[in-house]
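Step one of this worksheet: look at the structure below.
Incomplete set of chains, arranged as in the complex.
Every chain is named by a letter (A and B) in the order it is written, and numbering of its residues begins at 1.
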Amino acid sequence: MSQLAALWQSSGIYQISVAQAVMILIGLFLLYLAIARRFEPLLLIPIGFGGILSNIPGVEIAVGDGVLAQFAGMGLDTGIFPLLVFMGIGAMTDFGPLLANPRTMLLGAAAQFGIFSTLLGALAMTQLGVFDFSLAQAAAIGIIGGADGPTAIYVSSVLAPELLGAIAVSAYSYMALVPLIQPPIMRALTTHDERIIQMQLPREVSQTEKILFPLLLLILVALIVPGAAPLLGMFCFGNLMKECRVVARLSDTAQNALINIATIFLGLSVGSKLIADEFLVGATLGILGLGVVAFAIGTATGVLMAKVMNMFSERKINPLIGAAGVSAVPMAARVANKVGIESDPDNFLIMHAMGPNVAGVIGSTIAAGVLIQFAG
Amino acid sequence: MSQTVENLVSQGFELAIFGMGTVFVFLTLLILATHGMSRLVQKYEPETPKTAVKTATHKVDRHLIEVIAAAIAQHRNEGD
């Protein structure tokens, strides 16, 4: 009889807390968004599922010797998983459009204003007494505005591991929401005449330029912002493997088996940070609120930068592609294309938007390097 | 405490200014370096034989594609 009691007491129904039940529902909701709404499923499915596993009562999965805790210890706390994912993204990235029109990099620079204004927003909330974020935490929250998942996870694993779960969920959710967040801002900040600007076809870029670019980028990072070297270094390494064409088997693995394995482990590890005690705090609401602001501001400054550039140059830029500077590759570039087509069905902006889009990745990692060096 | 927090905000402003500054300086230098690099490449490498670096796999793929294309063409012609 005491055994029957033991069985009952070992059951989840007996042990589950309200907070754990809520977290399991949140995990199921993330899975719903990923599957039914196609919200960044590659990350949100492992994160959501990992979040459910982490809140099952009476069994150690996300703490102690639990398997998700072990994954997190191996590759999230150490930064290895986001860096491997970033290497794979580098091996999938084509810098061609950027090389054909380098000045569009300025759009990728301007969009990073979302990062720093969100940082200020988080500190302002602290001053107002709404939340209590440290400088490192505010920096980690700001990086959501980089619209780049692995960068956001890497930075918060360094600066504010206690906020990692909320930051990762916020980053990937808003990246999925880019098609909803960006268009109204883009339309509000541009005139019809600006939206129908046709840009000239980009020139063809030679293979040698594509091989030299990641090396150039790496050297410049080493000389100016060494703090961004781990992130940008792995990204450039992946890109060099792809472009040099003499290690096709390594490039293929970096783009497939290795990034997929790292993504599965990364997602489950992030899920292990969705433990009720850590996630169901006021700060999470603040992070979710600040995250959407970060995306909105980055979009706006990217568009405005294009308009400023048009004042000084005869080769006009369609300011819609400025919105792609937030990164969120390739979604933001597609959004720019789509909004452009609304005004002129024959004006395909996708190729032009890919330049600022990948420049936004570079810009975010530079910002990340500065934050890690000075807010750490 | 309020002083610490004010201090925090001023630290934040400094960080934001230096951060955006670094991002712009870096990407501006990258634009210049990229321009220079591209010019050098175009100068010393007049024609890029883009198809030079072809691996065996690519040949097989192309061959397969040709075969399949031929099959499609035949199929359509006979369908007429």
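To be clear about the criterion, a contact is a pair of C-beta atoms (placed from the backbone, for glycine too) under 8 Å apart; a residue touches a chain by one contact, two chains touch by 3 or more.
The structure displayed is predicted, hence computed values, not measured ones.
Student: Each chain type is displayed a single time; count how many copies of it the full structure file holds and write the result as a formula.
Tutor: Composition of the full complex, by label: A x3, B x3.
FYI, only the chains that are shown with their structure count from here on.
Student: Quick one: subunit A and subunit B, Cα centre-to-centre, how many Å?
Tutor: Their C-alpha centroids are separated by 18 Å.
Student: Can you list the residues on subunit A that touch subunit B in the complex?
Tutor: Residues 98-99, 102-103, 105-106, 108-109, 112-113, 115-117, 119-120, 123-124, 126-127, 134-135, 138-139, 205-209, 212-213, 216-217, 220-221, 224-225, 245-246, 248, 359, 362-363, 366-367, 370-371, 374-375.
Student: Quick check: in the complex, which residue numbers of subunit B touch subunit A?
Tutor: So the residues of subunit B in touch with subunit A come to 5-6, 8-9, 11-13, 15-16, 18-20, 22-31, 33-35, 37-38, 41-42, 45, 48, 50, 53, 55, 57.
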